[in-house]
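Please read through the structure below; I'll follow up with questions.
Note that one protein chain of the assembly has been removed; the remaining protein chains are unaltered in position.
First chain written, first letter: the chains are A, B and C, and each begins at residue 1.
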C-alpha cells in the first residue's frame, strides 16, 4: 500500500466528514465529500472550514509523494461560491512546483456542476521522517 | 441577541466539532475546541483542516461586527506546531484593518500551554444583506 | 489601443525597472526584465520586491480584461530560487478564476533557463470606473 493510501486508511478526521478518495497519485489527488446538514454554518451555507478541510486532505495526499512524511507549512484559500446541504464537493490537488524540501500545490474545489467553489494554494515541507507504523 | 450570537446558535458545523464560544465582541472573538480522536489525520496529529475551521469560526464571529452579513473572502494559515488528541485549542481573532467593505482579521491558535499552533489572516467582505430569520 | 497597452504606456514604475511587455491579452500576459546591479539586495541577489513587482505588472495587464479599471486587492508570493545580476526574468500571468467582481490570477516567474524563481497568486477587484484619460 502506498504512503498516501496508508495515510488515508487511518485518517479519522476525513472519515468524520465522509470524504471519499477518488485518486491518490504523487502530485495529483482527488477527494470528494457530500455536504450534510451538520456541515453548515450559521448562514446555512457550507462552513468554509470544511471546504478548506476537503482541500487540505487532497493536498496532503498529493504532496506525500514518497516514503518521507510531508506536512503542510501553510495554505491560502479564496472562497468563490457558497454551497448548501445536499451538494457534492470535489477537491483536485496538483503539484505546481517543488524546490528542495518545499513544494507548492494548487487545489481547486468544485461543486457537482463543475462550478469553482474555492481555490487553495498549499505550501508543503518534506521532513526526514517516515510515517509511524500502522496499528493493527 | 447580537448578530454573532444568533449566527453561532444555528452553526451546526461548529457544534459537530464541539466548539465553545468564549468571547463574541465586534472585532474580537475567542473560540475553543477540545481535540478528539476523530479529529486526527493519518499522521495521528490534529487535522490541519480542523485547526483552520476553529480559526475560521472565531474569524466569522469577529468580522460580523454589525447587522449586515460579512463573509470570508479568503484566509491564509501558517501551521507552526502540531497537536494531538486530548489537547485544547483556542482561537483568538482580532480586527487588524477595515477599509470600505473589506476587512483583515488576525487569528492566533494556541494550545493549553499558550504555545502558538497556527496563525491565520482572514480577509472579509461585508455584503448589503441581513442574516436569514432564525427558524423557531 | 487596448486598455492594457494604454495602461502600460504611462507606467513609469515598470519603465524604471526596464520591463518589456511581451504579451498583453485579456487573462494572459507576459513581461520580462533584465536584472541589473541596482536591483540587488544586501545579500547580492535580486531584491524580492522587484521579483514581486515584475509579477505584479504581468498580473495588472492580465486582469484588466475590459474597459473598466481592475486593481489588485492583494497577492501572495512564494520565493523558490534566487537570481543575480545579468539574468533575465520572465513573468507569465494567467487568469485562474473569475466570479463577480473578483478574480484570481496565477503568475509564474522563471529565469532564462526556464527554472521557476517565484510563484504569485494575485487577487483582483474590478471597479466601476474607466481609466483616466491619457495626457498628451
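In this text, contacts are C-beta pairs under 8 Å (C-beta built on N, C-alpha and C of every residue); 3 or more make two chains touch, one makes a residue touch a chain.
Since we're looking at a predicted model, the values are computed, not measured.
The chain not displayed touches subunit A at residues 73-74, 76, 102, 123.
Mapped onto subunit C, the footprint of the missing chain covers residues 6-16, 37-44, 46-50, 52-57, 60, 69, 71-79, 82, 131-132. Annotation for subunit B: contacts to the undisplayed chain at residues 76, 78, 80-81, 96-97, 99, 102, 104, 106, 116, 119, 121, 123.
Rule of thumb we're sticking to: only the chains that are shown with their structure count from here on.
The two copies, subunit B and subunit C, are related by a rotation of 180°, based on C-alpha atoms and rounded to the nearest 5. Rounded to a whole number, the gap between the C-alpha centres of subunit A and subunit C is 30 angstrom. The geometric centre of subunit B is 34 Å away from that of subunit C, both derived from CA atoms. Centre-to-centre, using mean CA coordinates, subunit A is 19 Å away from subunit B. Within subunit B, residues 73-74, 76 each touch two or more of the remaining chains.
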